[in-house]
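Shown here: the complex without one of its protein chains, the others still in place.
Going in written order, the chains are labelled A and B, and every chain counts its residues from 1.
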Amino acid sequence: MIDEQLQNAERLVPVPSVGRPEPRAEVSAPQKAAGIASEHAEAVLEARGLNVFYGHFQALRNVSIEVPGRDITAIIGPSGCGKSTFIRCFNRMNDTIAGFRAEGEVLFQNQSIYERRIDVVEVRRRIGMVFQKPNPFPKSIYENVAFGPRINGYEGRLDEIVERALHRAALWDEVKDKIRQNAFALSGGQQQRLCIARALAIEPEVILMDEPCSALDPVATLKIEDLMRELARDYTIVIVTHNMQQAARVSDWTAVMMMSEDRAGECIEFGATNEIFTNPKDKRTEDYITGRFG
Amino acid sequence: MTIAEPVFRRRLFLRRSTALGFSILCVAATLLAVVVLGILLVQVASKGLDRVSWDFINSFPSRKPEDAGIKAALWGTLWIMGITAIFAVPVGLGAAIYLEEYAPRNWLTRVIQVNISNLAGVPSVVYGLLGLAVFVRAMQLERSVLAGALTMALLVLPIIIIAAQEALRAVPNSIREAAYAVGASRSQMVFHQIVPAALPGVLTGVILALSRAIGETAPLITIGALLFVPFTPHGPLDKFTVLPIQIFNWTSRPQEAFQQNAAAGIIVLLAVLLTMNSIAIFLRNRFQANARG
Partner (left out) sequence: MTRTAFERQLLAVQEDMLVMAGMVETAIERGIEALKTRNVNLAQQIIEDDLKINRKRYETEDKCLELIATQQPLASDLRTIVSVLHITVDLERMGDHAEGIAKIALMLADEPPLKPYIDIPRMAQVGIEMLMGSLEAFKDRDPARARAICDQDDEVDALYEQVYRELLTFMINDPRTIQRATYLIWTAHNLERIADRVTNICERVIYLVEGHIEELNVSKY
């Protein structure tokens, strides 16, 4: 009967961690200024009062977000609000862009990663990234996955490392017979999983994903979402996505970003995913989520 | 707003005719080029094909046209091309890599860039004069293969740099980002990912450069390549001559037989050129196949 199903749904709705295999305890998230203190999961990545400039243009204003460890945190918001800029601060990919300047703190395991003595290669080894359009190297599947470990001087047999990474990316069975073939022979969804395997091969602690499914068809997208949930057991995942249903399906925590009048991006709300999508606190979040704006 | 049927038909006919006319023009232009080239080749072949023989290739020049051969010039050309490539390719590729991947985008880099582009258009005889002053006199290399090769290297360097830069630029930025994201340093990214991916384009540039170099006569004459050389170079410091010069020498003799020799020499020159290009194209296709799968 629909009543019973509804009543069951009612019990599910207030509980956080939509989409996780084991439901977790209720989390309350008090807000301080534009930032959030999450009381339960430990924060692995943190931005404190982050301001980002490209030359004179301010791209991010006073963003403070704590990313809990071994959970999936989604960052949503309309186009141009600075989501990609924000996520790329965590592995210092913005350094490659001319005119980039960051003020405030970005912390990884409670240590600032923008200090002078920090080795940016080390940061990128521990915080991996998967991009919007699958970008495998123009080499064989094997070479793609082996490149990271090889240049970082990993010990152990490269074959094993490659196989393990491809297993973890749920790609091994599909490519084990053609591992020396060029990566471009794979489909879009497979290429993206290859990129994930490439990121996993160097054993990061965090995986940043910048709209990883936006160039893929729905079936490939769902496969990658399943993969994300698997990976979240061992890795901290931060995903930027335009697709709100995906954010709702996949993530435990959601940060909502908006562009202010001067086009600087701000974080307007952060909380447990099911809270954000059933009962958001900020009216702008509500408007964005229900499609009344943006 | 719709278009009346007859108006539409008329416009469609005009469009189709214009398209057809344009295609015909393009085909005509192509045919023209091909036909002219064909005529040239046929002329040369008819004059010189009989003369090409193993003796011809293996003999030294002589006063008697029947005995004259192209051995010295052929070997000279091969030596020059080889040493030119050895100098020009690494330096050119290195410069291109620096300009594209390492140099900061400031006024100095722009000045360098503009200069390189200009150098590509400088007449080759100027390079000859430069080579004469620097390599032959100042470095005291005399009229050796080395001096000639260095001069030619300077000549083709801008071509290689520009082509290599284009090839490097054509590598999508997503590959650079991907390499950085797995923790590669800049040099690792450049040498393990960008350069291999750009190699087909670089090889194209090298083909272009060497094809240009093989036919250049003026600079080599200026630095003093000999006209009558009864020996092949044994080392980079030996004197030399090259195919274009030998051919030029023969064409300036009145005897008909020497004209034949010249035609035969041209055929040999073209054959060398073709072989070089084929090797480079083969290599390029090999690399492209690896990159594309």
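By our rule, a residue touches a chain if its C-beta (ideal position, glycine included) is under 8 Å from a C-beta of that chain, and two chains touch if they have at least 3 such contacts.
Note that the coordinates shown come from a computational prediction; the quantities given were computed from them, not determined experimentally.
Shown chains touched by the hidden one, complex as a whole: A. Considering the whole complex, the residue from A:105, A:174, A:205 or A:286 that touches the absent chain is A:286.
The hidden chain makes contact, of the residues A:108, A:235 or A:277, with A:277.
Where subunit A meets the omitted chain, the residues involved are 2-3, 6, 9-10, 14, 244-245, 248, 277-280, 285-286, 289-293.
Simple rule for what comes next: only the chains that are shown with their structure count from here on.
Rounded to a whole number, the gap between the C-alpha centres of subunit A and subunit B is 49 angstrom. Across the interface of their complex, subunit A is touched by residues 105, 172, 174-185, 188, 192-193, 196-197, 290-293 of subunit B.
Within the complex formed with subunit B, the subunit A residues making contact are 91, 93, 96, 98, 121-122, 124-125, 128-129, 131, 133, 135-139, 147-148, 151-152, 181-185, 195, 198-199, 201-202.
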